[in-house]
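Let me give you the structure first, and then I'll get to my questions.
One protein chain omitted, others in place.
As written, the chains take the letters A and B, and residue 1 is the first residue of each chain.
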Amino acid sequence: MKNDSRRGFMGKAFGAVAAVGAIGSFVAMKKSWDPLPSVKAAGFTTLDMSVYKENKLVTEKWRGKPIFILKKTAEMVAKQTEEQKARDIVIGDAHFMVSIGLCTHLGCIPAYKESDEAFKCACHGGEFDFSGEVTKVPPPRALDIPPFRIDGNTLVLGEVGPEYTAMKETGITL
Amino acid sequence: MKNKEPIILAVVVFFTLVLYYLVEPYAHHVMHKQIASENFVYADLPAIEKQGDVARGAQLVMGVGACVGCHSINVVGLAPVMDAVTSAKGYGVNPPDLSNVGVIYDEKFLAHLIKNPIEALKVEHKYGGATGLTHPMMAFSGAGGDLDQELADMVAYLKSIAMKQEEVTPKIAFELACGRCHAVNYEKWTQIGTKPNFKDEKDALAFDIQTLEYADSLKGYLGIVPADLSMYIRSRGEHYISTFMENPQNYLKGTAMPRVGVSAESAEKVIEYLKDAGDTKRAQREEVGKSVMIYSIIFAIFALLWKKEVWKDLH
Partner (left out) sequence: MAHFTKATSVKDWLNQRLAIEKVEKVLASEYWIPKNINFLWAMGMVLVVTFVFLLVSGLFLLMYYQANIETAFYSVNFTIMREVDFGWLWRHVHGVAASVVFLIMYIHMFTGIYYGSYKKGREMIWISGMLLFITFSAEAFSGYMLPWGQMSYWAGMVITNLFSGGSLHADGLVEWIRGDYVPAQAFLTRFFMLHVVLLPLAIIGLIGLHFAALRIPHVNNQDGEELDFEAESKKYLAGDKAGSKVMRFANDFMSKDMMVVGVYLIFFFYLVFYNYGFAMDPVNFDPADGLKTPTHIYPEWYFLWSYEILRPFSIDIGLIAFAFAQVIFIFLPFLDRSPNSVPANRRGLFKFWFWGMLVDMIILTSMGKLPPEGIFSTIGLIAALVFIAMWIVLPLITKNEKQVQGEIDEK
C-alpha cells in the first residue's frame, strides 16, 4: 500500500490527459458532420420577376428548398392589412409574396388554393393567407422569407439587400 | 391453479386486432377516396347501335375521315410520316399507330373518340368551349351520311385489321394505352419505345436526348412529364390504377391526363404488365409462402410435442 497517494495523483493526471484526447477527437467528429463547403456554397438563384401571372403560385428552387412566388392581384393589394403589406416584395408596381415554401411547423410544403387565396398544409392542418401569414395553427409563425436582393426586374435569392435587412430588423422574418 | 393462458391470449389478440383495424383499414378508409369500378362500360357515352361495314369504314379512314393524315397504320403498310419525337413536337404527343386500336380500346369509346375527342377523353377543362383551345385530334363531323353509321363503319374497319384478343400481350396493351406518355424504366420502356442495348455510348446518349426532347413536348402538352410507372403497382395498387384509367377525373379533378378508354380486357393486361414491372416475383412469393407456412406449422407441432415431453416431469 505504499505510494498510495502518489498513484492516486498520477491516476487522476493520466485520466485528465486521456480526457483531453477524447475531447479533441470529439471536436473532429463534430466537424466531420458539418455541411460540406460545396453544400454551403450552393449557388444563388436569380429570378426574372416579369414572367409571373397574378394569383398563380410558382414554385422555384433555392438551396434545395422550394420557394413560393405569388404575384398578387390588384384586389389582394387593395384589401391587405399593413402587416400583410409589410411582407410584400415590390418590383416596379407589382406586389409579390416570396417565401420559403416550407410550413414553419415541421417543414411540409403547403398547397396553394387559388379559390381561397390561401395555403393549406396537408401534414398537420396549418393554414396561411396569400401573404404567408398564419391563419390556423400549429405553425408558429408566417412563412419565412429567404434572403433576397432586388436588382431591377430580377430578384437574387441568397444575397442580402436593404429591403431584406429591413424585414429582418422589424421581425417580419427570421 | 387454473390455467389463465387462454384468456391472456384472447386479451393480447383482441388489443392487437383493434389496433390493426384502426391504424390500417379504418385510417386508409378515411384518408383515401373510395371509388368503385364501373367495369369499363363508359356509361356516360350513349350506345351506337349501327352495324358497321368494314369496306366503307376503310374508305372513311383512308379518305374523308382523314385519320391517316396524322396516324400510321403499319399493319396495312402505312408507315408513319414522321418519327415519334417530331410528331410530338407538332401534336404534343405521338399519335398512336391505328393497327391495333380496334382491339385495345373499347368499341363505343372509339366511336365517340372519333366523333368528339374532348368529350370522350374528358378534357373539357383544357380544350374547346371557354378555353378557346383546340384539341390536337380533330373531331369527325361526318362524310355527309348518317354520322352514327359512319362511326360504326370506321370502328368496324379498325377492329377488322387489329390482332385477335388472345394475341394481345400485356406489353402490347400497355404500350398502346399508356406507353406514349408514361415511361417504365424497370422494363426499359421509354415514351419513344424500348431502349435498345447500344454498344456505343454515343448512340445510347443520342437515344436519351431523343427521349428528353419527346418528354419536353409532353410537358408542354400536359403541364408535367407524366410519372414513370415502374413501381405503381406497389405505390398505388391494382384497384386505384384500374379505376384511375377508367376516369382520371375521379381522383384528380382537373388533371391533364385524358380518359384512356381501354376495354376491360385491355385494362387487365395493363395491370398485368405493371405487375411484371413492379411485383415481378409475385408467383414465387405465393409458392414459397405456401411451403413456409406448412413448414411453420410442422415446426410448431414439433415444438409443442417437445415441450410436452420436457414438462411432464415438472407438474
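As a convention for this text, contacts are C-beta pairs under 8 Å (C-beta built on N, C-alpha and C of every residue); 3 or more make two chains touch, one makes a residue touch a chain.
Model, not experiment: these values are computed from the prediction.
K.L.:
So which of the visible chains would the left-out chain be touching?
P.N.:
The omitted chain makes contact with A, B across the full complex.
K.L.:
Determine which one of A:V77, A:I109 or A:I172 touches the chain that has been left out.
P.N.:
A:I109
K.L.:
For the chain that got dropped from the picture, name the residues of chain A it touches.
P.N.:
Residues of chain A in contact with the hidden chain: 30, 33-36, 39, 42, 59, 61, 63-66, 105-109, 122-125, 137-140, 174.
K.L.:
Under the stated touch rule, tell me which residues of chain B contact the chain that is not displayed.
P.N.:
Where chain B meets the chain not shown: residues 1, 4-5, 8-9, 12, 15-16, 18-20, 22-24, 26-27, 30-31, 186, 230-232, 234-237, 278, 280-281, 284-286, 288-289, 292-293, 296-297, 299-304, 306-307, 309-311, 313-315.
The rule is short, and it goes like this: only the chains that are shown with their structure count from here on.
K.L.:
What's the distance between the Cα centroids of chain A and chain B, rounded to whole Å?
P.N.:
Centre separation, chain A to chain B: 41 Å.
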